[in-house]
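Missing here: one protein chain of the complex. Every other protein chain is in place.
Chain IDs A and B follow the sequence of writing; residue 1 opens each chain.
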Amino acid sequence: MTAPIRIAHYLNQFFAGIGGEERADVGVSGREGPVGPGRALQAALGDAARVVGTVICGDNFINESPEAALAAIVAQLRELAPDVVVAGPAFGSGRYGLACGMVCRAAREVELPAVTAMHPENPGALAHRREIIIVPAGESSTSMQPALTGLARLALKLGRGEPLGPAEIEGYISQGTRLVWDRGRPGYQRALEMLLAKLHGRPFVSEVPFRAPERVTPALPIADLSRARIAMVTTGGLVRKGNPDKQVAANATRYHRHSVKDLEALTPEGWEAYHAGYFNHIVNRNPNYILPLSFLRDLEGKGQIGPLHESMYALPGVSTPVAMARQLGRAIAEDLQAGGVDGVLLVAT
Amino acid sequence: MRLEMGSFPVRTISFGPATRWDAGHLTVDRAAALAEVRRDPRIVTAGLDIAAPGDSVRIWPVRDVIEPRIKVEGPGQCYPGICGRDVATVGEGRTHRLSGMGVVEVSSVNWHDAGGDFVETYLDMAGPFAEMYPYQRLQLLCAVVEPDPALSDESRNDAVHKAALTVSDHVARATAGLTPPERKTFELTPCDPALPRVAYIWGVHSPQAMSGSLTAFCTATYGLTQLTPPWVLHPNEILDGALTGPYRTAFAMSWTVANNPLFLDLYRRHGRDWNFLGVIVLRTEWTTQHEKQMIANQTAKTARMLGAQGAVVTWDAGGNEFIEVVRTIQACEQLGIKTVFLTSEDDATDGAPTMLEPLPEADAIVSTSFFKNVTLKVADPGPVSRVIGLERKIVHRGSGVGLHGGSDSALPTAGTLPPPWRYDDHYGFGSLSCIE
Partner (left out) sequence: MISAIYTFAMTTGANRVIRGARIEHVCGDPSLGPEKDYAYGMRIVRKALEAITVAVTGPTLFDPQAGDIQEPSHAS
């Protein structure tokens, strides 16, 4: 008969029964066995596992002095020698959620499997979901029971050393990584089944959850355009005629920087488009359509903009994975910043 | 519109003195079939070859795979309109099909010269790569044709596709006077008014904007691939091949369009699970936001005018075409039409979103996994004993798309090759998907 899995449970000051907001500053302490909701956790775990001890910390203390708090927490955990660390559930409490996140990550760093539970929109989930296993829970402790059931199930799996499957299957919050997965039934059948569910008001799960694109803080405006150094970037696949730099037509892994120092305009003799995503011939006849050199030179000559930056940047923006686009964009931005550029016109096709 | 479809299963194909079908065996009079092909003066060389499931054979370049179908009663011609064929409206009477086989269009003719799109598909008949596609279970009759190189791109595309259709018609005609072993009637019978009314919004790529050509490639509607407003088709028109054409992805060739399992199941379960209203063809790759939004609005409006309460949506392209497709979904949802979107996904490196323009209205998505073979980590298919078509395959630099700038390797087709760039299961044939 195997020994029960040893569980260490992390709680904040409130769930540990120390006190509410006014005791959020308490430091780290440990108690034997389960405390507060730890008892219900024990019930959910049954005989297969034992909550050997509870580690407690005030939400303010751990958030304000994380290094000190985590060092003390890890020390407590080492003493308990658990197989798995369970933190929370934190429900909708932001500081508690962040605390549980930090505790789980610290546990992981000392090779202890860990799992927590909180509302998917808890700041702790947003901050830590990519790194740790988080069981989705409701906003308030009225959903304590299902949260503990979820925690118990995953804690037992982790404790047994069983590999965890994808989030959608195991029921934890997505870590944001999409993996190839055989769903066992052809896509057309799943689509028609989803259609019937949606039409009849039955629940269904989209195989691609909606993720809002990230927001970017806008740059401050330029105060005086006539003194501003302006640069050009294009994702229209502009290349030198004949493509001597051997840029690809799609799936770019690099950009090319070209000098426009002595050029008044882009000519078809010097430049062309090489981009697998649109009809290139029009730009081949007038490359300024995707890199407005002729127009900006005109305005530079009239003093309406400051110096037109000598370097311009080009790549074919088609089939570029977002991660690659991010990398290329960052590199171009750094280059532009080093060049003292104030404003950029980016033409996308 | 009532259509009776007679199916003649093909279990083996061989060459013989006369073209006939007998108890699952198709004999092809090679000389006669090729003589018909050669009647087109644009064709310079033509040959026929056979590939059977399990053979160690590789077919390259594959521009289309066509299931032979002919009208035996009723107006028009199967695969209407394309390559100058009869434009009479199809979908009525009786049609015969040779099931379990395909005619493969094999030619070095590329789609167009406007940059970047190259014929990429090759088919194996055995091995893990072959198993990813439905073709390895079919008997394939390969029409290897080359046109006069002096002709324009349009003429050459037209000539080789017409040649493949000629071979398809030739073998299908063997069933003309015969009784089909399998028969099925297709009609949109009146059904219980309580059943939900659903439409199939079928996105098809246009080569118009990309290539400056109206005939380069793509699934055509009665032969037209240009950017046209949403087009309503009766499902029987699909069965008679109204949507057809050579294409760059294996899963949207004429065979997979005519055997689209999503479409067939929608039709099969009409009167039982829903009232299937028909197909709305959404032509894609408009090149301004204005046009993209307009076509989305009009497609949704068309669905509403048909009375749709729900719609399944598919598309067959990549890139900015996604915008009009997802905005059609948004427009439908805003009109109260519940949509399900069947689509592949792009790279998810570093947790990046896998849809070009995520919109909250697209809340019911079925994923057929990453569309690039490189993201799927498909192993390079290994060597084969025989090649049908060209002995060398140009492997383009970088992604597998791109010819300029040298360093394209011409590899022996019979050797180990990288897989084609795109996998892309547009109609949900397979169970490969993604998960988090």
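Quick notes on this structure:
The rule we apply is simple: a contact is a pair of C-beta atoms (placed from the backbone, for glycine too) under 8 Å apart; a residue touches a chain by one contact, two chains touch by 3 or more.
Keep in mind that this is a model prediction, so the values were computed, not measured.
Residue B:Gln293 is the one among B:Ser56, B:Asn110 or B:Gln293 that touches the chain missing from this view.
Of the candidate positions A:Ala48, A:Ala75, A:Val110 or A:Ala348, contact with the unshown chain belongs to A:Ala348. Across A:Gly20, A:Gly201 or A:Pro218, the residue that sits in touch with the chain not pictured is A:Pro218. When the full complex is taken into account, the listed residue touching the unshown chain is B:Ala209, out of B:Ala209, B:Val312, B:Leu342 or B:Ile435.
Within the complete assembly, B:Ile323 is the residue of B:Ile323, B:Leu342, B:Val387 or B:Ala414 that touches the hidden chain. Interface residues of chain B facing the missing partner chain: 209, 287-289, 292-293, 320, 323, 356-359.
Take chain A: the residues that touch the chain left off the picture are 213-216, 218-228, 230, 236, 278-279, 282-283, 285-286, 288-290, 292, 294-296, 298-299, 303-305, 343-349.
Simple rule for what comes next: only the chains that are shown with their structure count from here on.
Centroids built from CA atoms put chain B at 37 Å from chain A. Every residue of chain B that touches chain A in the complex is listed here, in rising order: 114-117, 196, 198, 209-212, 260-262, 265-266, 269, 273-274, 287, 309-310, 312, 318-320, 338, 340, 342-343, 345-355, 358-360, 362-370, 372, 375-377, 397-407, 425, 427-436.
If you check the complex, the residues on chain A that touch chain B are 130, 166-169, 174-192, 194-196, 198-200, 204, 206-213, 239, 242-253, 273-281, 318-319, 321-324, 326.
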